[in-house]
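For this depiction, one protein chain was excluded, whereas all remaining protein chains were kept in their positions.
Our next item is chain A:
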Amino acid sequence: MCTACEELVDPKQIQLEEIINKHKHQNGPLIPVLQGAQEVYGYLPAHVLKHISKALRIPLARIYGVVTFYAQFRLTPVGRNLINICLGTACHVRGGAKIVETLEKELKISDGGTTEDRRFTLEVVACIGACGLAPVISINNEVHGRLVPESIAGILAKYE
């Protein structure tokens, strides 16, 4: 009883319940619930997946299958700032690889990695649809375009 009460005090837990209740009765609730949960927790911790499994009556193995299939879902926490480097075709032909190289050198991490101080996570993505501004990166969904390697340091400095 008491532990149940304590759990409910956690505001994230309350938000998760709300998300589950919102989608529980619709057809195909799993992906919207996982997306909502990730929004709340920043990633999908094991205990959250177990909870979703129970609440939606979907086997944990199936949930794990879905989580690992889609690029959006992550099982490990990310840094405070998420950098998506676009390597779509337009960015590729306009020198996107040089931007990746510069970022990797600057942050000393590679694709998928997080800096030790948890300030940045780096992810290479296929296309964020801002091809007109290639090459681009987006940091926390904020797009920075027409980049040259020299502009990277200044942009990174804006994010704590």
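Everything below uses one rule, namely that a residue touches a chain if its C-beta (ideal position, glycine included) is under 8 Å from a C-beta of that chain, and two chains touch if they have at least 3 such contacts; residues count from 1.
Criterion: contacts and distances are computed from a predicted model.
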I notice the complex is incomplete. Of the names "Electron transfer flavoprotein subunit beta", "Aliphatic sulfonates import ATP-binding protein SsuB 1", "Succinate dehydrogenase/fumarate reductase iron-sulfur subunit" or "NADH-quinone oxidoreductase subunit F", which is the UniProt protein name for the chain that's not shown?
"NADH-quinone oxidoreductase subunit F"
Answer key for A:55, A:127 or A:156 versus the chain not shown reads A:127
Touch rule applied to chain A and the missing chain gives residues 27-32, 34-35, 58, 65-66, 69-73, 87-90, 92-94, 125-134, 136, 138, 141-146
